[in-house]
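Heads up, one of the protein chains got dropped from this complex, but the rest are sitting where they should.
The block that comes next holds chain A.
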Amino acid sequence: MYERLKAMLIKEFIQVLRDPRMRFVVFIIPAVQTIIFGYAVNTDVRHVATAIYDLDNSSQSRELADRFLQSGYFELTERVSDEARARELIDRGEVKALLRMNHGFGAGLIGGRGATVQLILDGTDSNTAGIVLNYAVRIANGYGSQLQLAAVQRAAGRSLPVHGVELASRAWYNENLESRNYFVPAVITNIVFIITMLLSSMAVVREKEIGTIEQVIVTPIGKGEFILGKTVPFVLIGFINVALVSLVAVFWFEVPLRGSLMLLFGSTAVFLMSSLGIGLLISTISRTQQQAMMSAFFVIFPAMLLSGFAFPIESMPEPVQWLTYLNPMRFFLVIIRSIFQKGVGLEILWPQLLALSIIGVVILTLAIARFKKNLS
């Protein structure tokens, strides 16, 4: 057993490391991907391009506009003076928000009738629009309650104590709510999943396509020896990917890594059962590398969308949520994010690891059962 496995492993490593394209895929792509994700995937909403359409031009309307601009969330792109220009800016996407105050805004406030301010948002990106709306409501309400308080104090002729509720919020694990801390470690799941699944399926199918498998399967090599020989190199490559992404995350993006490295690599090993199992399954149904690649993409997209990487699982319809329980990436993602940000250990993460083990064992068993040592 050992000797054949050794021969397989030596051969596989020579083939992977000798091919410059493979070296690029294994060593360069994970680092580059992480850097791209770190800069591009950023859901923090700041400096929203804003146009102000102030028809009132009173001290009240100017003050409200100033409050918007000084909040740090809104940035003035242009002050517009007619409807057509305002529409044009939004149509062109040059502004994401338009703050409009009509004639009588200030007079309404002074007269105690109240006034309306209009905020028009570019709803194309519903996520961002929702967040911007939230900020705007807070600013408008803040201004409103300050005016009310002032009016009441004026009427009373003296200063009154304020009996309000003040919210003192603190975000644990990610104090500054940096979306980067949330997304960069998660790149590990994508990279490890895609690279190990794709490369292992292609490594088997390439032998079918070129015909070298014919010479191997007429030897007395065991099915288990062949499968191990084909998968063990990718276990190692998976570990290299985790290490590379973690290094970039921690030293380039300064994402905290609070949990145990042992647990990080241990859970990666458990996750690899699933990704390599799927890779093997794909190799049993594909004859050419192109077919293998197409099949892999059929798996990758739903697996990523239903993992909670970008879209929260809690906001999916319930039947779809059930589906996500079949997805190994879902569990691995929770584990990785928890290890990086919360620093928690097995005592918290065992249910995810258990689920990952069950999925892995089932997929791997299925793949090994389907794998035939012949040409039919």
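Here, a contact is a pair of C-beta atoms (placed from the backbone, for glycine too) under 8 Å apart; a residue touches a chain by one contact, two chains touch by 3 or more; residues count from 1.
Methods note: contacts and distances are computed from a predicted model.
Only one chain is not pictured, and the protein name UniProt records for it, out of "ABC transporter ATP-binding protein", "Putative metal chaperone YciC", "Tol-Pal system protein TolB" or "MaoC family dehydratase", is "ABC transporter ATP-binding protein". One of A:V216, A:A243, A:M293 or A:I368 touches the chain omitted from the figure, and that residue is A:V216.
In the full complex, the hidden chain is touched by chain A at residues 3-4, 6-8, 10-11, 14-15, 18-19, 210-221, 373-376.
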